[in-house]
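Here the complex is missing a single protein chain, while all its other protein chains stay put.
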Amino acid sequence: MQEAMIKRAKELLAEGTVNRVMGWQAGEFAYDITPTVFSSADELDKAFVYNDFCSANVSKYMIKESRKEGKILCFLKPCDSYSFNQLLAEHRIWRDNVYIIGIPSYGKVDVNKVRAKGVTGITGIHTDGPNVVVETIYGSETMVKMDVMEDRCLCCKSKKHMVYDELLGEEGEVLQSNRFEQVEALENMTPEERYEFWRSELSKCIRCNACRNVCPACTCENCVFDNPASGVANKAPSSDFEENMFHIIRAFHVAGRCTDCGECSRVCPQNIPLHLLNRKFIKDINELYGTYQAGEDKDARGPLTNFTVDDCEPSIVHHRRG
Amino acid sequence: MQVEETKEFKPTIVAFCCNWCSYAGADLSGTNRLNYPANVKIIRVPCSCRVNPMFILRAFQRGADGVILCGCHPGDCHYTTGNYYARRRMTLLFSMLDFLGIEKERTRVEWVSAAEGAKFAATMNDFVATITKLGENRRLEDIRCKKQ
Partner (left out) sequence: MQRIGVFVCWCGSNIAATVDVQQVADELAKEPGVVYSTNYQYMCSQSGQQMIQEAIKEHHLTGIVICSCSPRMHEATFRKTAAAAGLNSYMVEIANIREQCSWIHKNKEEATEKAIILGRAAIAKVHLNAPLTAGESPVVKRALVIGGGIAGIQTALDIADAGFEVDIVEKKPTIGGKMAQIDKTFPTLDCAACILTPKMVDVAQNEKIHIYSYSEVESVKGFVGNFTATIKKKARYVKEDVCTGCGLCTEKCPMKKVPNEFNQMLDNRTAIYIPFAQAVPKVATIDPNACMMLKNGKCGVCSKVCTAGAIDYTQKDEYIEQQYGAIVVATGFNTIKLDNFDEFAYSQSPDVVTSLEFERLMNAAGPTGGTLLRPSDHTHPHTLVFVQCVGSRDISGCGKPYCSKICCMYTAKHAMLCREKYPDTEVYVFYIDVRTPGKNFDEFYRRAVEEYGVHYIKGMVGKVAPKDGKLMVQASDLLANDQLLIEADMVVLATAIEPDESARSIATMLTASMDTNDFFTEAHPKLRPVESPTAGIFLSGVCQGPKDIPETVSQASAAAAKVIGLLVKDKLTCNPCVAESNELMCNGCSACEKVCPYGAITYSDKEFRTPYRTTIMRRVASVNPAVCQGCGACTVACPSGAMDLKGFSTRQIMAEVDAICK
């Protein structure tokens, strides 16, 4: 795949269709993959990588990149394409300045799961059928891919691209996903158990803002948490409740717009399952207002900017289980 | 006896009322001298759709024990559609608070028209009774305290 992507990128650069390429390169370590903009064939040859560690969603970068001069080539995995499409719906990306190549994704690998198997000194990774081969300074290790795949990929919602100019590789289908199971499990707990669960999770938050900064829905020019006039921008928490408020407000601000890409949980240094908050909103919206997948249809009206006169009353929350 | 009385829990209740229906309904319950506890403090907003979830969380953060939002009945909004949006927003917010394990009784939405002074008073009496029974709102204040 990587070779095919580089080849196509070089062609598009050569023929002048684009003047930059959004891709990935290895950071300090082989598994430490960083999104990067390449502007020449040389740079591509030198550093462009695409492997099972390339899980970063690059759609958010297109907000700024698409406003620059010339067209940029952007490789989108199916789940990134949802984010991209949602940003298009919100007029955040200048579509004319982006050339999209849809690339398939068969699940990305969670390096923590690899490490948990006792593997260290990782220098590379490649897929081999149902397995992944992890190269290390001590030799290569083969493991079943499903065992080391990221949780969000294990309950993938779709392998289909929502937006692209051309496709490399096979196009997939929208999948039947069991992604709400964890939310359901929490819903089935007693309020006390849920409270304990979230108390222990959210109390870990260090307010590093990584979740916000990576989120392709959190693209505000000026975030309310950075704006002294908003009334919620407290750099130093004034009460213990502050972090919870941050996460509730953040989840609410992206409700109906979150495509469930799972980047928030991936980047959380404290491993808080933040995506569950977003998924709870998605699940509620699906159940109460009809199935809605953000990023699927760029012309659809989001569930929170829409209504029907027969919508359920807020008291429905009181009547539900728990 | 005296000591016990001072210990009696008096919850802080914030009521957001839309200017056109519920605030007028609250005025009417005053005009009709229909009692409800003094714990309820009303904030006037133009429409229920002006109420940002941030206001409700802020109230809880600052020590409110219950927050109630009152607006025109669906279909009667002065601005035609405001309360429909408010209804969706509040449904989702309340569901989220419930998901976080916070007592769902602490939040409520009621549709009170300008003619429903009696309903306003009854709603407030009921809401205050519910919150008094629940007790102080510890959950939203000390959620960050780690388990030992």
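Read from first to last, the chains carry the letters A and B; within each, the first residue is number 1.
We adopt the following convention: contacts are C-beta pairs under 8 Å (C-beta built on N, C-alpha and C of every residue); 3 or more make two chains touch, one makes a residue touch a chain.
What you are looking at is a predicted structure, and each value in this text was computed from that prediction instead of being measured.
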| item | value |
| --- | --- |
| Positions on chain B contacted by the hidden chain, ascending | 12, 14, 19, 23-24, 26-31, 33-36, 38, 41-47, 49-55, 58-59, 62-64, 75, 78-82, 85, 89, 121 |
| Residue ranges of chain A at the interface with the undisplayed chain | 67, 90-92, 219-224, 227, 229-231, 253-254, 257, 301-302, 304-306, 309 |
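The criterion applied here is as follows: only the chains that are shown with their structure count from here on.
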| item | value |
| --- | --- |
| Chain A - residues contacting chain B, complex | 183, 186-187, 191-200, 202-203, 224, 230-232, 238-245, 248-249, 251-252, 255, 277, 280-281, 284-285, 288-289, 303-309, 311-318, 320, 322 |
| Chain B - residues contacting chain A, complex | 53-54, 57-58, 60-62, 74-75, 81, 84-85, 87-105, 107-109, 139-147 |
